[in-house]
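In what follows, a single structure is set out as structure tokens and then discussed.
What you see is part of a larger complex, with each chain still in position.
By letter and in written order, the chains are A and B; residue numbering begins at 1 in each of them.
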Amino acid sequence: MGIRIAVAGASGYAGGELLRLIAGHPEFDLVAATAHSQAGQPVVAVHPQLAGLDLTLAVTDPAALADADLVFLALPHGESAALAATLPPTAKVVDLGADHRLADAAAWQRYYGGPHAGTWVYGLPELPGQRAAIAAADRVAATGCYAVATTLALAPLVAAGAVSPADVVVVAASGTSGAGRAAKSHLLGSEVMGDLSPYKVGAHQHVPEIKQASGATGLSFTPVLAPMPRGILATVTAVPATADVDPRAVLAEAYADEPFVHLLPEGRWPHTAATLGSNSCHLQATRDVDTGRVIVVSAIDNLGKGAAGQAVQCANLMLGLPETTGLSVWGIAP
Amino acid sequence: MGIRIAVAGASGYAGGELLRLIAGHPEFDLVAATAHSQAGQPVVAVHPQLAGLDLTLAVTDPAALADADLVFLALPHGESAALAATLPPTAKVVDLGADHRLADAAAWQRYYGGPHAGTWVYGLPELPGQRAAIAAADRVAATGCYAVATTLALAPLVAAGAVSPADVVVVAASGTSGAGRAAKSHLLGSEVMGDLSPYKVGAHQHVPEIKQASGATGLSFTPVLAPMPRGILATVTAVPATADVDPRAVLAEAYADEPFVHLLPEGRWPHTAATLGSNSCHLQATRDVDTGRVIVVSAIDNLGKGAAGQAVQCANLMLGLPETTGLSVWGIAP
């Protein structure tokens, strides 16, 4: 008998990827998956890629989740706190939503509105000290997808004093699954194929999370919707602190022992397709010849290291399992 | 120490998928991967999705492969026989190329030219009797991607006498990885995105294989290149033998115990994205209301059940392992 796992909010894209990872995880037993409007449907009606997985979506309520050793919450922003409060104290919880990520309640209210639900341990194991904190926690707030891609590129450089934290410029493009599964006309295939489309320019809600996690103090962040289902490519630029900064050396040292973060060999740049279906982050860095700016490019699967994979990685740590259990380092390409 | 596995022809798309499956297979040790023009390169330079896999591509020659318990051949058509002849008799071999699939040497010469290399056990375990034949074989010819998609849809209906084998009409669309990795201008992204393009209309080289495997005696087969990297959707139509033929019932019985072939619930139709990265085949069938024709639609990942996954499934059987070891039933979506 494995560890009993439940997923609340299993009908969305992150929820579907969680189900896939849990079903393939050697130590996990998927005991419940819940949804709102899709409750009562077989999982395969909602996630046809899981053909053969014999489970029916339950209604998202405390009873459906009471029996789990660990619960993943993949709910719309703002709904995690209420549900988490109903879970048994013995249950560990990983929240994939934004509710418990921010330490700054004012920032929460400015970007999300409504009362701040509180702050949980931040679920990015590759940050210094964070792996141990996650392992010791019962409640973990998994990272946002843009925050993972940007923070893994930037945080070691800020921490090392290699770049100024005050003038960070990031342009990050995401596949459409990052925009969710709700039917919206601007997300129709007819609209997004063949199209690059910026959104929330100048004021994206992920800015506070990225600043908090990366150490940036001034962040211009422009997200772009890209014509592909999955993947984030973040181009992170910052002003070097000194003329001789070597960003590759800093990143190489920071991630030397990380199983999921790969600084690519010189001359090779990350691209999103190489991370599809994996929990890996690919990085490369250089200095711009014209301005000297540090440029770091980061690629992840937004539903993998950017959501469900990251959440499973945190769960492994919380449960005392090897951190890589049930996760793939390798992407599926082409 | 696991079973020693080598891949000859590891630089192409099927080769890359093989490497991914082998690297994640709990019983396999990848001991050699060979290539032609890419020999000497690290695997990750050729397959960046395999970041962290520390292996260099060797030259495709007997010495590089001599040490393996089982060798996968993922070579261009016509090159397998010569290399296979150099392998130790104790090595098991799975050929992903077309060389050893056909029993009819004349058909080989008509479509491929050159001498016929001989006939190996055909690597489609779901055909009646074939699972045992594969398990007993040292040399297996894995199926072609179009043949898998079409045969799984059609063979049980022909075998049951439910449809006439004489007037089968198939239109099958494939993702671009089916066309290989060689640089050709008509396969450029600029050309294929936004485009559906038929090819080899009226005379495709896979017709003899499909007829041999499915039992069709007359086959009109039209392949179409589709704007996606992976996946085959085959629409298979045939004239029913009697007015009361129920194609779903025939398929349900044929595949009741198959781990990788899923007849979907009524009302749900296969689509390719649900099979991405998996070794599954999704099927659905109905009768056309206007003509009464049986229509079966089949979806696979052309590099999964259509190539590398199928080859690993055969290898598992040949090695006495559980057939599903190291293979995923579930696709990655969206």
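We adopt the following convention: contacts are C-beta pairs under 8 Å (C-beta built on N, C-alpha and C of every residue); 3 or more make two chains touch, one makes a residue touch a chain.
Just so you know, these numbers come straight off a predicted model, no measurement behind them.
Q: All chains share one sequence and 2 are in place; how many are there in total?
A: Whole-complex copy count for this file comes out at 4.
One rule holds for everything that comes next: only the chains that are shown with their structure count from here on.
Q: Using CA atoms for the superposition, what rotation angle relates subunit A to subunit B, in steps of 5 degrees?
A: In short, 180 degrees.
Q: Could you put a whole-Å number on the gap between the CA centroids of subunit A and subunit B?
A: Here subunit A and subunit B have centroids separated by 34 Å.
Q: With touch defined as at the start, can you tell me which subunit B residues reach subunit A in the complex?
A: For this pair, the touching residues of subunit B are 13, 16-17, 20, 23-24, 42, 44-45, 47-53, 176-177, 193-194, 229-230, 259, 262, 264-265, 268, 271, 273-278, 280, 282, 328-334.
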